[in-house]
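Just one protein chain is left out here, and the rest sit where they should.
Think of it as A, B and C in the order they're written, each chain with its own count starting at 1.
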Amino acid sequence: MKEMSIQKEIIDDFKVLDGDLEMTLNYLMELGEKLDVFNEKDKKEENIVKGCQSKVWLTYKKSEDKLFFSGDSNTAITKGLLSLLIRIFSGKSCKEILDTKLFFIGDIGLNRFIGTQRSNGLESMENKFRIIALSNK
Amino acid sequence: MKEMSIQKEIIDDFKVLDGDLEMTLNYLMELGEKLDVFNEKDKKEENIVKGCQSKVWLTYKKSEDKLFFSGDSNTAITKGLLSLLIRIFSGKSCKEILDTKLFFIGDIGLNRFIGTQRSNGLESMENKFRIIALSNK
Amino acid sequence: MNSFPINSIRKDFPILKSKINNHDLVYFDNAATTQKPQSVIDSISNYYEKYNSNIHRGVHSLAEKATNEFEKTRTKIKKFINAKSNTEIVFTRGTTEGINLISSSLGKYKFSEGDEIIISEMEHHSNIVPWQMIAKEKNLKLNMINVTDEGKIDLNDFKNIISSKTKLVSLVHISNTLGTVNPIKEIVEICNTNNIISVIDGAQASAHSVIDVQNINCDFYVLSAHKMYGPTGVGVVYGKEKLLEEMPPYMGGGEMIKEVKFSGTSYNDLPYKFEAGTPNIGDVIGFKEAINYIENLGKDQIIQYEDKLRDYAQKELNSIDGFRIIGNSENKIGIFSFTIENFHYYDLGLLLDAKGIAVRTGHHCTQPLMDKYNLDGTARVSLALYNTEEEVDFFVDSVKNLLNR
Partner (left out) sequence: MNSFPINSIRKDFPILKSKINNHDLVYFDNAATTQKPQSVIDSISNYYEKYNSNIHRGVHSLAEKATNEFEKTRTKIKKFINAKSNTEIVFTRGTTEGINLISSSLGKYKFSEGDEIIISEMEHHSNIVPWQMIAKEKNLKLNMINVTDEGKIDLNDFKNIISSKTKLVSLVHISNTLGTVNPIKEIVEICNTNNIISVIDGAQASAHSVIDVQNINCDFYVLSAHKMYGPTGVGVVYGKEKLLEEMPPYMGGGEMIKEVKFSGTSYNDLPYKFEAGTPNIGDVIGFKEAINYIENLGKDQIIQYEDKLRDYAQKELNSIDGFRIIGNSENKIGIFSFTIENFHYYDLGLLLDAKGIAVRTGHHCTQPLMDKYNLDGTARVSLALYNTEEEVDFFVDSVKNLLNR
């Protein structure tokens, strides 16, 4: 269960922040900043994931049967979230991606990014990963 | 101020009931029953005063310069109210009727028949008296 | 009935402690609106005291909390009526707005001149006037199904007036005047076979019978929170997703759009397409507690209790001289419209009020039904889960006393 262990790693990483929202958001933004530079040319319509207030671009490369993602966002916090998803999903096969259930988000104190709120794009981001995986199966 | 004294008489009459709503309504109904018998032929459209839930008929005779009213209602309580208005307005001149301000109703614990409630016809009844007075001036 | 905790239930409803004209309140006007348990009242205060915020577009914590609680009501009602998805649950002010939403939106694309709409003689004005308005606007024909002397839908008449031009049938599930429970499943089945849109007015049914919209298989089901122990100002339109998808919005404004350009606007996803403007957030949140209340007692237990109370009331009421109940279907809930010989309903209403008993009097917003029975009104006793046999007794005694005056 490799995907479980990445999420557990993430939860461990956030643990030191002790649920402090401000520090958590700051840490998220730092993670986002560490993402590989995204190719400006890939910022086109078909790669967009639309949230209500932020934009996300997501592309991938396939190597052997594994998918490798890269992405960007116009907002720092969403970019941080995206970086976590990339960490979880990149380097996995399509089947592995589809089998991966996300559970880390509540455990790092970011419940607010899931559920009924439509003003964030976490769910749409997650879906985009899965759609890419599906279409490459 | 004869009209004042009739209303004061009414208030006095009701005083013994001590604001008890049930007794007040019963007394009202008794007063209604004592009204002179109304001529069935006069129960026509033009004599109707429409409340929301009850019907009232009102006619009058003019003698010298005074108006004498008779009326009926399909509900006993409204008929009681009507009898009070007839007692107040009958035998007065048009001018006296128009000059008469009603104040007794609150003092006999029947505030519910005035104001914003549209389910009663007190206001429409009162208006009918005044309209008759106006048209005879 | 033993297991139904009526004493503690009565304590849950603070208004039941009231004195009205020096008597204990006996509230028998439940078909007009029901009373609210403390939990509903408190949840509204709690919203305003702790997390009031406008919803959906805010990123701050209050907006997030308010949005989540608001949407939880949607999920709750979805389960309560067994809809397939939250997208099928649209919040309105009440049943009346719900029916207007449907008639007006369908009117914009579904109906053409000469099409026919069927309602019944026992409909509430809220299920008559919207159809009269759209019929007038679009030159449609509006038909009314006859109601029998007992107060039942005449099914044969219904089958007779259906034609190839019939586009929609809108019927009350339970009549607010007669108490009759209509065979809506049978009626909807006929509609579905004939490709006719079905609308069910569930204003009276939602608190007093089990609602399963997938089982009924109707296209629309409409209800009001205030008739099911919830606050005023909230209602629900359930609509099948496929229909809601194709329908144009009813109102335009904030929240129901995806993108507004001067050149044109694209609408939001369901159900938001039908929820323009700031909704009644506080009361939608309160509504959830009303459903919780019903679910905690158990709908089946409630119905069992209410059925027993209805039978008791029916028997006792009939012991009053000159008492005539309008609506005697064998399938009815505890709603009794009645007349008493030589006793006008208006006098009766006022005299009962003097004893603390609240009944409704008049045409109950069903004038065509009154006309049918040649009445200009009735008095109406309508029962709810907190009413008791003792209250029925007090009512019956009071009426008998009035008659012996």
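The working rule: a residue touches a chain if its C-beta (ideal position, glycine included) is under 8 Å from a C-beta of that chain, and two chains touch if they have at least 3 such contacts.
Predicted model only: the values in this text are computed from it and were never measured.
Although one chain is not drawn, the whole complex shows that of C:Lys50, C:Lys84 or C:Lys400 it is C:Lys50 that touches it.
Within the complete assembly, C:Met144 is the residue of C:Ile9, C:Ile117 or C:Met144 that touches the hidden chain. Touching the missing chain, out of C:Gly179, C:Pro231 or C:Gly327, is residue C:Pro231.
Within chain A, the residues in touch with the undisplayed chain are 21-22, 25-26, 29, 52-54, 74-78, 119. Even with one chain removed from view, chain C keeps its contact list with that chain: residues 14-15, 18, 20-21, 25, 27, 29, 32-33, 35-36, 38, 40-42, 44-45, 48-54, 57-63, 93-97, 99-100, 103, 108, 121, 124-126, 128-133, 137, 144, 224, 226, 231-234, 249-257, 259-262, 264-265, 276-283, 346, 349-350, 352-353, 357-362, 365, 367-368, 371.
Criterion: only the chains that are shown with their structure count from here on.
Per-chain CA centroids place chain B at a distance of 39 Å from chain C.
The centroid of the Cα atoms in chain A and the matching centroid in chain C are 46 Å apart. In terms of their C-alpha centroids, the spacing between chain A and chain B amounts to 79 Å.
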